[in-house]
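Only one protein chain is missing; all other protein chains are in place.
Letters A, B and C name the chains as they come in the text, with residue numbers starting at 1 for each one.
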Amino acid sequence: MRELSKQQVRRMIAWRVAQELHDGDVVNLGIGLPSLVANETAKDMEILLQSENGLLGMDGLADSEHHDPNLVNAGGQPITAAIGACSFNSADSFAIIRGGHVDVSVLGALQVDELGNLANWIIPGKMVPGMGGAMDLVVGAQRVIVAMEHTNKGRPKLLTRCDLPLTAAKQVNLVVTELGVIEISGQGMLLRELAPGIDLETIQAHTEAKLHLADTLKTMPIPNDL
Amino acid sequence: MRELSKQQVRRMIAWRVAQELHDGDVVNLGIGLPSLVANETAKDMEILLQSENGLLGMDGLADSEHHDPNLVNAGGQPITAAIGACSFNSADSFAIIRGGHVDVSVLGALQVDELGNLANWIIPGKMVPGMGGAMDLVVGAQRVIVAMEHTNKGRPKLLTRCDLPLTAAKQVNLVVTELGVIEISGQGMLLRELAPGIDLETIQAHTEAKLHLADTLKTMPIPNDL
Amino acid sequence: MRKRIDAAQLRQLLSDNMRIMIGGFMANGAPEGLIDQIIAAGTKNITLISTDTGTPEKGSGRLIHAKRIAKLYASHIGTNPETGAQMNSGELEVELVPQGTLAERIRSAGAGLGGVLSPTGLGTPIAEGKRIIQVEGQDYILEPPLRADLALIRGSVVDTKGNVLYKGTTQNFNPLMATAAKTVVVEAEQIVEAGELLPEHIHTPGIYVDYIYQREQTDA
Partner (left out) sequence: MRKRIDAAQLRQLLSDNMRIMIGGFMANGAPEGLIDQIIAAGTKNITLISTDTGTPEKGSGRLIHAKRIAKLYASHIGTNPETGAQMNSGELEVELVPQGTLAERIRSAGAGLGGVLSPTGLGTPIAEGKRIIQVEGQDYILEPPLRADLALIRGSVVDTKGNVLYKGTTQNFNPLMATAAKTVVVEAEQIVEAGELLPEHIHTPGIYVDYIYQREQTDA
């Protein structure tokens, strides 16, 4: 496989996450890379996007022509609503999230470990943005998918144990990176798919946690046009 | 004072309770005698009636011409809504009640005692209607007024201690009967007003609890046309 | 309109010993057409959660009258003499819950919370045997979440995505129950196309609604 640009890597991860979604799923996408998943879902599939600031049925970013100052996403950007969308207050929004009514939450991570622990909200002494809605999303969603680049400036992000303060304990189900797809199982990290052109040694070298091999290790599918 | 009919007694009590209300008060009226208070408020006063099944701004009972099957009071009777009324679900309705946003709750009682304890929801082995919204109303309202006939078939209802299961502990502020107006104070029952033609001996004879006399014992006002 | 079901499909959702929540307040906003189907299906030994039991002829109380209920959670049963009679005879187990507490117990189940800390019922028989939690010097009763296998609700206007608007006082327990059951069926007074309800007018998001039912018009 030829060298991919940063943008191609991000698209490849977002596209692979989109393959995990099912028709009718209620999905919350975090800002950054996870938000790209919205562009990659099959056109005949209906995915309901939940925006934790108070909308179910988010459509896309609004262009200047359709800009409604009363309608923004969780990043504060102007958006459009799909037909049949509904709005609500923050208590009701997090009742949807915490109550298990979101099928899939996709978010980024600073660290994920063998137990499914997730750290993505604070680097003590360096970065304290706050957790926003992330802690509720990770606890409440039926399935938690982490979509991220495999390493941070070469340092592994998939660890035996997170050393940053946690966002939530034991909630991550799946991790998708540009190197492969890893399930968090009762026995630790289970490698399900390897990206084209990546071998076991390479992915393990970039992963602190021990990768167990799934019985049916597959090649990770990527978009046709990549 | 001449002998009053049962209907006149009820009207006298309801009218006296209405004098306790202030312009702009949010009021919840229990079924039966308390519901009559709505007819007795001064015409230039705005009282907002809360119906715990989900309406603020109850107007009156609907006649057949204005009957809307989607609009009923807590007794299930068709009603009309005042201009500016709003409706809500039961959680939000009791958030209004329990959260202290109802100024006055007026309800009937089987028993009230010196501590302000109230019993009005069950007679074990005889009558088990359930508490409905009464327990929340008595705990949540800023002021709890009991509107009732002074005795039940001659037996006192104002007791040293309730012997029926309680609706709420220490929440009653005022009791209005056809014999007088009694405040529940830190020292027990404080007689504030005596109905016209009633003497101290008579009211005490119909009251099990000891009645303390207010410094300024007054004659209980009654409607001019009674 | 993939969510619409008819009476036959609805009956497939019913089984004996189920835990069912039914909306309505004194039968106002109650899904009478769905209650008809439970009666017709013969479903029995039901645990019913409903704020009152209406009357023997109206609302969830019809199921008491038809002797389908084994256990009941309600705040008020005084308007249906059948409920008291079956309770006294031991046929029906009744747990009385203050109305505001009932609403919050259902809401907390739907919201993924561990129940409610309510001051309502302190010093009364309602507090007996329950945990009392002190917060900031005040006592509260810990009341656990209340959920069900099936919620049957009624909506005034339902769009094809399952979004619901309730008119007048017909909201009552309906939007709360919609959040707290594994399967949710709404009986629609009126069905409209998605998009006809404004996003900010919707009381129950369509994601909570599994199926939409409309009572068959017997009067042609």
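A few notes on this one:
As a convention for this text, a contact is a pair of C-beta atoms (placed from the backbone, for glycine too) under 8 Å apart; a residue touches a chain by one contact, two chains touch by 3 or more.
Being a predicted model, the structure only gives us computed values, none of them experimental.
Only one residue in the set B:Cys86, B:Leu200 or B:Leu226 touches the chain that does not appear here, and it is B:Cys86. Here the missing chain is touched by one residue of C:Gly84, C:Pro98 or C:Pro119, and it is C:Pro119. Note on the undisplayed chain: of the listed residues A:Thr41, A:Ser105, A:Thr167 or A:Thr207, the one touching it is A:Thr167.
In the full complex, chain A touches the hidden chain at residues 51-55, 68-72, 74-76, 81, 87-91, 93-95, 97-98, 117, 122, 127-136, 139-140, 165-170.
Counting over the whole complex, chain B has residues 26, 48, 55-57, 81, 83-88, 91, 94-101, 139-140 touching the chain that is not drawn. Contact residues of chain C toward the unshown chain are 104, 108, 111-119, 133, 135-136, 138, 140, 142, 144-145, 165-168, 171, 199-201, 203.
Everything below uses one rule, namely that only the chains that are shown with their structure count from here on.
Both chain B and chain C are touched by no common chain. This structure's chain pair with the greatest number of C-beta contacts is B-C. Relative to the centroid of every protein C-alpha atom shown, the closest chain centre, again from C-alpha atoms, is found for C. Farthest chain from chain B (centres taken as the mean of C-alpha atoms): A. Computed centre separation for the pair chain A/chain C is 36 angstrom, with centres defined by C-alpha atoms. Across the assembly, chain A contributes no residue that touches 2 or more other chains. Counting partners per residue, chain C has 107 as the residues that reach two or more other chains.
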